[in-house]
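This is the structure I want to talk about, given as structure tokens.
Of the protein chains in this complex, one is absent; all others appear in place.
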Amino acid sequence: MKALPAAFLVALAIYPLIFQMPFPQHVVIMALLFATLGTAWNILGGLAGQVSFGHALYFGIGAYTAAWFYKSFALSALVTWPVALVLSTVAAIVVGVPTFRLRGHYFVLASVFIMQAVYIVVSNWGALGAAIGLELPVHRPSGALDALWHLQFHMSKLPFYYGVLVLFIATLAVFEWIRRSRLGLLFAALREEEDAARSVGVDTMRYKLLALIASAAFTTLCGMFYAQYVLYVEPVSTTSLTISVEIAFIAIFGGVGTLWGPTLGAFVIIPVTELLRATLSGQIGLGLSGAQGTGVMATLKYLAAGGGGQVDILLYGLMIVLIARYQPRGVLGFFRKLD
Amino acid sequence: MIYAQVLVDGLIVGLMFALVAMGLSLIYGVMNIVNFAHGEFMMLSMYLCYFLWTGLGLDPIAAAPVAAIAMFCLGLLLYRWIARHLLGASMVAQMFATFGLLIFFQAFANFLWKADARTIGDNWATGIFTVGGLYFNGPELAAGAGALLTALALFWFLNRTETGLCLQATAEDAQVASLMGINTDRMYALAWGLSAATVGVAGALASTYLAITPLVGANWALPAFVAVAIGGFGSISGAFWGGLIIGLVQTVGGFLTSPSYKLLFVYVLFLIVVLVRPHGLMGKR
Partner (left out) sequence: MKRLLQIAALCAVLGSGAALAQDNEIRIGIMMPLSGPAARSGQETLEAAKLAYDIVNGSYDIPLPFAKTQGIPSKNGAKIRLIIEDHGGRPERGAAIAERMITQDKVHVLQGAFHSAVAAPASQVAEKYGIPFVTGGSESPALTERGFKTFFSVTPTANDIARDFFTFIQDMAKEKKVQLKTLGVIHVNDNWGSSLAQASERLYKQYGFEKLTVMSYGAQVSDLRAEVLKLKSDTPDILLQASFDSDAILAVRSYQALAFTPKAILAMGASFATPDFIKALGKNADYAFSHTKFDSSLIQKRKAAGQVSKMFEQRTGKAIWDAPAREFTASMTIADALQRAKSLAPADIVAALQETNIDGGDTISPYKGVKFNEKGQNVLATGLITQIQGGQHYPVWPKELATKEYVFPAPAWDKR
């Protein structure tokens, strides 16, 4: 069983050399991206026990910083990453200091409300394109160095693939390093018995902030990656509660607080939802009745016609409810018995 | 004059938020669970009223009791199947489960009824009343009045009936309550049922003037979560006042600056309140 992670990483490393079509590479790139996001989230959520639904803020900071600088000055993330990290750290402190004084549900809800507030601000902010967002100009690279400078590689996905793979491994490494270190012990104390920790003089605020800053930093780097990869940044797909929830969910679904939980979550959810969407919504829309009525017959006809692509979300929701009911430790809980 | 209008509007929407917030606070008070799917009861109730309207011609306000009963049953069911198993589970697991319910219900509504909005046309409440230069929209006035009545009914039930007092005792300390012979399992179920029922009434009232979409519950009800947080989790009266405050802040703030930012005021208010009083204005410790 110990060999499994190593084998997994090796498989990831050689995957794009075997599957050379862009779409299969894209699916794994997105899975790796979300695995990284989930693992980064897990530093705060799993190790330090602070469940946050506000991580899209840091993702958005990364995405918009990359997009804005590239669009305005043709400076890609290769150059602007320090700016993004500084912004991310500042945001983490600004958000963390007031909200870490809250406990339990108040903290979680505070993260939701802050996320919504950020979304309102971003989607009304002209310089960031408001609701329309920012499109990063396409650049045809004139050579390898030029491509690297602009982080645009014409049609090849390999640089993106290996880039996100490196980010993924780095995040895993940092997560595990923290977990095994003294810092990890302090985080565990925060998580399990915060009052006790405080009563022996642990500066809980400082450690919570550290966890958030680390978590936010990797999330921001993922945001920059996203912007350079997709070349279009807008509020709903980068800085919304939906994204925050997706990130948190992948971690919780896979197994909070474990090293591989979020990765498992990402590699199950992302390919499966892509698959469900492609097959179930591909050939639909036949003989829709335009009336607003329902009724059993209409529903059955609708189901027969493929369900209009909502089936995947329905199954997703059902899956979550069932897992929450029967295996609250997440999918990894199913596998723990094998260990 | 227009400021008076803004205040009145704020109060009316505040009463609706108050009603929804009270239900949410009830479950938390009794079981320590935040039901993230709370808004979905409202959404389902609105669809129910819509179909009663188109199918049977039943006016939404008359349908409110029907919606209340239907939602009560749904609340009970959800308690039996899912919430009961969440007692004592970690906060993450609880959140996960109720969030899963949220996603499921929204997807379910989306699947069956598609994403385009429905509206209920002219009904009993339709009409405009002008009183001294202030415009009162019939449906919203009815909603505000209905919300106030239901809130008062809930207060009365909790404070003046034996079952209600048992419920409060369970919220206070479940162990002691059970030692005193209260069937806590029944109380939890009742809390879920009542919570869903009150939100169901809110949904029926709102369906006279709000557009009904699968996301209406989640979107409209989010300020209600803020209301509960401001009022303090576990305090029903806190939720009530929290709702009113939120309604006023939202409408006035939006009017003074721009309505695009109206929710921003609500969230900022939340941050201010919890910084000063981390357990809300009247919350349980």
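Letters are used for the chains, namely A and B, taken in the order the chains are written, and counting of residues starts over at 1 for each.
Simple rule for what comes next: a residue touches a chain if its C-beta (ideal position, glycine included) is under 8 Å from a C-beta of that chain, and two chains touch if they have at least 3 such contacts.
Note that the structure is a prediction, hence the values are computed from the model and not measured.
Every shown chain that the unseen chain touches in the whole complex is listed here: A, B.
Summary of contacts with the chain left out: across A:97, A:121 or A:231, the touching residue is A:231.
When the omitted chain is restored, the residue from A:13, A:86, A:131 or A:196 that touches it is A:131.
In the full complex, chain B touches the hidden chain at residues 2, 5-6, 9, 13, 110, 114-119, 121-122, 128, 135, 137, 140, 206, 209-211, 213, 215-216, 219-220, 250-251, 254-255, 258-260, 262.
Although one chain is not displayed, its contacts with chain A can still be listed: residues 4, 7-8, 11, 19, 21-24, 26-28, 30, 120, 123-124, 130-133, 135, 137-138, 154-155, 226, 229-232, 234, 236-237, 263-264, 267-268, 271-272, 274-275, 277-279, 281-285, 287-291, 308-310, 312-313, 335.
Here is the rule we use: only the chains that are shown with their structure count from here on.
Those residues of chain B lying in contact with chain A across their complex are 28, 34, 51, 54, 81-82, 85-86, 89-93, 95-97, 99-101, 103-108, 110-114, 118, 222, 225-226, 229, 233, 260-261, 263-264, 266-268, 270-271, 274-275, 278-280. Residues of chain A that touch chain B in their complex: 45, 51, 98-99, 101-106, 108-110, 112-114, 116-117, 120-121, 124, 245, 249, 252-253, 256, 292, 294, 299, 307-308, 310-311, 313-314, 316-318, 320-321, 323-325, 328-329.
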